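In this view, the complex is presented without one of its protein chains, the others remaining in place.
Right, subunit A next:
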């Protein structure tokens, strides 16, 4: 049994498991941090961004002024942003039998895997994962296609040239693998290969292996997976949470008795407490509004935003923000809010009980009804005429490189009354802000990551007792910046098997038995003799 590791990003995994002659891909996360190297895509013509000087090496020998622009002391690529794909050379992708998706954040690379690679297998995901994943892909495509940029930049990727560039471009890895965003047509074709599954559903693969998704408590429809035969069991844990937020609680007991447990998707903010961050988020928001400033919240259009809105629903009255308009701007804002209300089966017990009444499970329905929360597909159209300040705006993309958020950065960045509050943990906020410097607006960093922390995961592992644990190498040592924090790593006996991008691990498995069936006629003979 082998594990091929196609992604080095611990929270956006992409691994392939070969088990009993089936080839199973576990998640296909898309590493979007690469877009931080690109210039923002403004929705409205920006004089500042259009007049940036091109980059020429100090000695004048390399002239890339068409491709690279200097902005706020850094060099950025002036082209449509590109993403870092999972490794595609380590094994033949056409041999993959099935892809198991654990949550909608971990499927964004799907079209790159299923299209134009000869892939003929099936993708398994829960209904909320499929529906919200589709929305997020639609949003991404929309963000890119709305601001078309014809030119593509490739010269800088030449190894000889890249070596000469200033950081962080110089240190970017696998730049030749970076790809532009897929098209809606590719998204539709990729998602047509998805087959829906429910929690604890047992799916037979070729009669050899049985796979089954379990609730992981992280997001709507998020799952961990059990991959087992009659005598061997592999658990795949990805993006799980033990906090009480909106999704159904995590199913821990079914992970017991695993021979191997593949552990990915732990919190990216092991030292930040989500509850504390939520408090800080609210207080900073109130403070800014009271002082007459605007609040910008760059966020994904599904997920933590539901919790933020729920928190604000309780907070608005007590903080006297009843008249402050809250805007949610995204091409999928309406769909995301509507979809969140129809997945009763996938919600925590409290929310299910509300549906039985019948009431909408999320209170943002009421915020919308009372006109406190308004949603728009983009800053163009109705929004521009209805927009009042001071206000709170939720919009994407959290990288600040594309989407409507770019416009608000240009609009509000120059005033110290305004505040930008980062809640998504996926991007370094300093890197995200780099092309907008110098900024006068206040920056608050309240990353909310509800995934398991090291304390929770070691408790979990003690309980479910897998024989072996496989995890990204990042989890086997303390974070670079906090090398003394030995509590921020996995310490296990036997030690976990670390993997990195392009690793191929031989999983320590000794298969001893196989299940067969004896025909009743034959069994009768055996019983008689």
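We take it that a residue touches a chain if its C-beta (ideal position, glycine included) is under 8 Å from a C-beta of that chain, and two chains touch if they have at least 3 such contacts; residues count from 1.
Throughout what follows, contacts and distances are computed from a predicted model.
A.B. asks: One chain of this complex is not shown here; going by its UniProt record, which of these names is it: "Trifunctional enzyme subunit beta, mitochondrial", "GPI-anchor transamidase", "Large ribosomal subunit protein uL22m" or "Integrator complex subunit 11"?
C.D. replies: The record names the chain that does not appear here as "Integrator complex subunit 11".
A.B. asks: If I consider the whole complex, including the chain that's not displayed, which of A:38, A:313, A:343 or A:402 touches that chain?
C.D. replies: Per the contact definition at the top, the residue touching the missing chain is A:343.
A.B. asks: Would you indicate which residue among A:202, A:414, A:485 or A:500 is in contact with the undisplayed chain?
C.D. replies: Per the contact definition at the top, the residue touching the missing chain is A:202.
A.B. asks: With respect to the chain omitted from the figure, which of A:170, A:231, A:380 or A:414 is a touching residue?
C.D. replies: In the full complex, the listed residue that touches the missing chain is A:231.
A.B. asks: With the full complex in mind, choose from A:235, A:335 or A:418 the residue touching the hidden chain.
C.D. replies: A:335
A.B. asks: Determine and list the subunit A residues touching the chain excluded from the picture.
C.D. replies: 127, 197-202, 212, 230-231, 334-335, 338-339, 341-345, 352, 355-356, 358, 360-361, 511-520, 523, 526
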